[in-house]
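Could you have a look at this structure, given as structure tokens, before my questions?
Excluded from the complex is one protein chain; the other protein chains are retained at their positions.
For clarity, chains are labelled A and B in written order, and residue numbers in each chain start from 1.
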Amino acid sequence: MKWEDFNENEYIESLVEELKSSGQNVVVGKLDQLINWGRSNSLWPLTFATSCCGIEFISLGAARYDMARFGFEVARSSPRQADFMMVAGTIVHRMAPVFRRLYEQLAEPKYVIAVGGCAISGGPFRNSYHVVKGIDEIVPVDVFIPGCPPRPEAMFYGLMQLQRKVKVERFFGGVNRKRTREDFFRENPEIAEREHAQE
Amino acid sequence: MADIKDIIGKVCPDAVYEENERPLAVVPDAKWHDVAVALKNASYDWLIALVGEDFGDALGCMYYLKSTADHSIISVKVVTTDRENPMIHSVSDIWKVAINEEREVYDFFGIKFINHPDMRRLFLRNDWVGYPLRKDYDMNPDLNPVRLYHEEPDDASVSYQEGADGKITAVPVKVFGDNEFVVNIGPQHPATHGVLRFRTSLDGEEIKKIDLVCGYIHRGIEKLCENLGYPQTIHFYDRMDYFSALPNEHCVCSCIEKALGVEAPRRAQVVRVICDELSRIASHLLFFGTFCMDLGATTALFYGLRERETILNILEETCGARMSFNYYTIGGLRADIHETFIPKVKELLAIMPKALKEYHQLVTGNVIFQNRLKHVGILSREDAISYGIGGPSGRASGWANDVRKTNPYAVYGELDFEQVVMDGCDSFDRYLVRMKEIEQSMKIIEQLIDNIPEGEFCAKVPKIIKLPVGHWYQEVEACRGAFGVYIDSRGEKTPYRMKVNGTCLRLASIVDLITRGSKIADLITIGGSLDYIVPDIDR
Partner (left out) sequence: MFDFSIVTGWLDSLLNSFMPVWLTTVVECVLIGVVLLLAYALLALFYIYFERKLCGAFQCRLGPNRVGPFGLLQSFADMFKILIKELIPINNIDKFLFMLAPYLVIVASFAAFAVLPWGNGLQIIDFNIGIFFLTAVSSIGVLGILLAGWSSNNKFTLIGALRSGAQMVSYELSIGLSIMTIVLLSGTMSVSGLVEGQKDLWFIFQGHIPAIIAFIIYMIAGTAETNRGPFDLPEAESELTAGYHTEYSGLHFGLFYLAEYLNLFIVSGVATLLFFGGWMPLHIPGWEGFNAVMDCIPSVIWFLAKAIFLSSIIIWFKWTFPRLRIDQLLAFEWKYLLPINLFNLVLMLLVVAFGWHF
């Protein structure tokens, strides 16, 4: 994609400019900017892939696309050290609790990207008896990247959109801030009961 | 047909023989175990497919057996009319491959196997309601909602043992003892190549036992296919074993073509073979990369991916996709090859020998690499046959089983290539077999690339495809071994039952056997050397 086209997506940033010009504390504002700059430029993915999209994610790391350029290459295997989760592939009923636990193990601030048709809506497997119809039923999602599987370029676009979103987080708040573990348990009391029993 | 009647007639005179594409015997359940022993002794020792099916009036299994002596295929059908408590005798003591395949049938159809050592569900949660592949399965999502709590760890299993008096008792079986140090490797683990879970019992660093838990990417493709027209099913084959998407498509297309009585034009067949071999090279390159990464040599991954990208380029220009190609169709190809296809393939053939040399210099000769792999994960020829491990992993155990040679399809019969067979039986040979197969694939492409005949790329097929009544089984050599498709048609637009039979479940089943007594690190290398793809296990 051409750089000019990408810039057409700057509506978030221009909105923020507007908000900023309407007055804010200079010191706090600068500090916020610094923090968000750090966060948006250092997004470490969790190595998490269930199917085909995961292989495109590997291609993303390889020499041809090289996500290291953006600092995305520090893929952590432990969710506690990762910043965002590329949900690359189908989430099925058996995987759903595992997936939710992984999401909870991510340290704040955390972001979720739904990659590919399966993660967004169930994709070609939507009518199956064992497939979750979109991961947003389970966890809040920040960015959706459609495709089956999405091309690496599309993944980059999604990742860069996430960076933008993180940069202006102060004004809009990450999606994931809105729902905590306690909220989740309040909404799903029967799960809370079982989980607490296990702990 | 006479052959199978001879063998079975001696043990079971009341077997019925049906006319079908292949010799088919219907054997009553009571005699089935004896018949199985007789068949195995008559060199039908490779159980290539175990298909559970809901025949409507009865539940049962189709067994496809292949002889390792002359590579002929026969089939046996065993049914039970009891829908409430269906039971069939297990053959897991004869063919070890049946241990997990019978668990799969139990999972999908609820058929309990008598004398099976460990009758648990394989793919679905242990609190799942119903048996999804039965025709009367209730799809109501309220019965099986997305459960977000973890299933209870399931150490209690059951085995249905038949006593001397023919009475069947349920004997409880423990998977792990109380004092075992059980580590969960997976489902979210960097080295399981997807979402596979090994519950590993450890003694220090040493592995005592592994319990395979799959189903974390079980998408119910077989059930989905039952509601789709034949052309609509093909794209699923890209998404199971996504590295051998094209050979898988080849399999299902040629199975439907066989049933339909259509033959793909020669141009299509040649292009199919070239594309199959290209994807085989790509798959083995990715194997090389991920295998080395599992061992800790990360750089090799990037070298392997570099050449893989050139193959993806070629295929992308022709098919329009990088991974899910959906290129073959019933009767031939969806589109003709791109004009740059031939020159670019030739370019690839020119760079590959150099690249292979580089790979060998980088890792194969490395002393750490060799020490990690040699004499690790020994898989004997007998075990390979018993567990039905075809493909490169089986060929590394000295077992010549390449479908391209034994039961040639498309134009493979006319080609000059070698079947790579090694007899080291260890991880290192499994690695080398794949590297050598890249060379053989290049040899095949070299022979064909200048000889793509002119003509149609797709045969004339009816707009609405209806297969005649009957059932068919077709095998091809996919990148990880024999890949089979079973279609049962009742004369409609949609398949009555479509069974996808990949090698990966078998590869994953063998991990327990060949890792016992080795270290955790060996589990990773053995798993890597077997090169299973998890969505192909779970389907």
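As a convention for this text, a contact is a pair of C-beta atoms (placed from the backbone, for glycine too) under 8 Å apart; a residue touches a chain by one contact, two chains touch by 3 or more.
All figures in this text were calculated on a predicted structure; none of them were measured in a lab.
Novice: From the list B:G56, B:P145, B:G177 or B:G296, pick the residue that touches the absent chain.
Specialist: B:G296
Novice: In the complete assembly, which of B:F109, B:F369, B:F428 or B:Y496 touches the absent chain?
Specialist: Of these options, the touching residue for the absent chain is B:F369.
Novice: Of A:R76, A:R101, A:R126 or A:K165, which sits in contact with the chain we cannot see?
Specialist: Within the whole complex, the residue contacting the unshown chain is A:R76.
Novice: Against the chain that's been left off, what residues of chain B make contact? List them.
Specialist: Residues 181, 183-184, 189-191, 202, 205, 292-299, 302-303, 306, 362-363, 366, 368-369, 371-372, 519-522, 524 of chain B touch the chain absent from view.
Novice: Applying the definition given at the start, please give the residues of chain A touching the unseen chain.
Specialist: Those residues of chain A that touch the unshown chain are 34-35, 37-39, 41-42, 62-63, 66, 68-71, 73-74, 76-78, 80-81, 83, 105, 107-109, 199.
By our rule, only the chains that are shown with their structure count from here on.
Novice: Could you put a whole-Å number on the gap between the CA centroids of chain A and chain B?
Specialist: Using C-alpha averages as centres, the distance is 34 Å.
Novice: Spell out the residues on chain B that touch chain A in their complex, using ranges where they run on.
Specialist: Touching chain A from chain B are residues 123-125, 132, 137, 139, 144, 146-151, 187-190, 194-195, 215-221, 223-224, 227, 235-236, 238-239, 242-243, 286, 290, 301-302, 305-306, 309, 322-324, 534-535.
Novice: Please output the residues of chain A touching chain B within their complex, sorted ascending.
Specialist: Residues 47-52, 54-56, 58-59, 62-64, 77, 79, 89-90, 92-98, 100-102, 124-125, 127-132, 137-138, 148-149, 151, 188, 190-191, 194-195, 198.
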